[in-house]
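The complex appears here without one of its protein chains, the remainder shown in place.
Note that the chains are named A and B in the order they appear, and that numbering of residues resets to 1 at the start of each chain.
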Amino acid sequence: MPAEGIGKRGYCTLEELKGTPGCPGDERLCRGAVAVIECLQEIPCNPCEEVCPHGAITVGEPITNLPVLAEDKCCGCGLCLAACPGLAIFLVDVTSGPGEAEVSFPFEFLPLPEAGDGVAAVNRNGDIVTAGTVLSVTNPQRNDRTPIVTISIPREFAMEVRGITIPHRGKGQR
Amino acid sequence: MRITDHPILGREKPRKEITITVDGEPVTAYEGDMIAAALVAAGWRHFRLTRRHGEPRGIFCAIGRCTDCVMNVNGRPNVRTCITPVEAGMVITTQTGSGEWT
Partner (left out) sequence: MEETDAAIIGAGPAGLAAAIEVARAGGRVVLIDENSRPGGQLFKQIHKFFGSRTHDAGVRGITIAHHLLEECDRFGVTTLLDTVAYGIFAGNGIGLAGGGRTWTLHARRIILAAGASEKALPFPGWTLPGVMGAGALQTMMNVHRVLPGRRILMIGSGNVGLIVSYQALQAGADVVAVVEAAPSIGGYGVHAAKIRRTGIPILTSHTVKRVLGDDHVEGAELVALDEGWHPIEGTERQVPADTICLSVGLTPLTELARMAGCRFTYVPALGGHVPLHNWDMQTSRDTLYVAGDIAGIEEASTALEEGRLAGMAAARSLGLLTEGDAASKKADIRKRLVSLREGPFGRLRRELKEPFMKGREITHAG
């Protein structure tokens, strides 16, 4: 069952993720910015479906269905990132420049990074895998206090990097 | 330690400062604080001493159910400090066991 890994480790592997309907295929990834929905368990939840203005996410009934991403309808607007209560949706753009990719993720911690900052980018396990640069940090009213951070990283880490280090983690206090 | 800025709760709003006395020492609190919160912010870890062995207890449930945080407040023992708001001039002391009226 796809959720086994996440239930044991607390994060999913890329193989587990690729088996779900919320993960875009490689072909779509290569075409430009697209949402990557990392939702692997049947939980009653559907804000992603309701917030997408392009009808690119379907949950339907019952609302425990895993969200299905309609790759061709997804234009990479990123509205779903702040709407997901599980903070489980990311935006990936592997066409941002040669050898580069942009990854956007929700980041509800202080201090918030700023555009231009150099950061240590982490994978789903919290391990630092590469260095990155912050391109933007947006926090509009409609996000209800879920800022979205976009970083630029080497392209090969596009489907691995899902966050950045938090300075006080491992150090006892902010 | 007070959380002056928080990613969801925002910045702490300014509140009126209140001084309470705890075991003879002045402690700074703010209007609206629960006694236990003001003590925790001031670094307090011990709240009461057990009857038989005089062991310290700290906050446990923080919602008025367990009584590990009870102290003597203005002469009255067994006050659940986690759900009792501070008042200016409160005199608070550590109690042992079920405490005494003082």
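We adopt the following convention: a residue touches a chain if its C-beta (ideal position, glycine included) is under 8 Å from a C-beta of that chain, and two chains touch if they have at least 3 such contacts.
Quick caveat: nothing in here was measured; it's all calculated off a predicted structure.
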{"item": "Residue in contact with the excluded chain [from B:I20, B:I59 or B:I92]", "value": "B:I59"}
{"item": "Chain not shown, touching residues in chain B", "value": "1-3, 6-9, 12, 33-34, 37, 40-41, 45-47, 55-66, 82-85"}
{"item": "Residues of chain A in contact with the chain not shown", "value": "3, 6-12, 38-47, 49-51, 62-64, 83-88, 108-110, 122-127, 144-146, 162-163, 165-166, 168-174"}
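Keep in mind that, in the parts below, only the chains that are shown with their structure count from here on.
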{"item": "Chain A and chain B: spacing of chain centres that average the CA atoms, whole Å", "value": "42"}
{"item": "Complex contacts: residues of chain A adjacent to chain B", "value": "108-110, 112, 145, 147, 173"}
{"item": "Residues of chain B that touch chain A when the two form their complex", "value": "1, 5-8"}
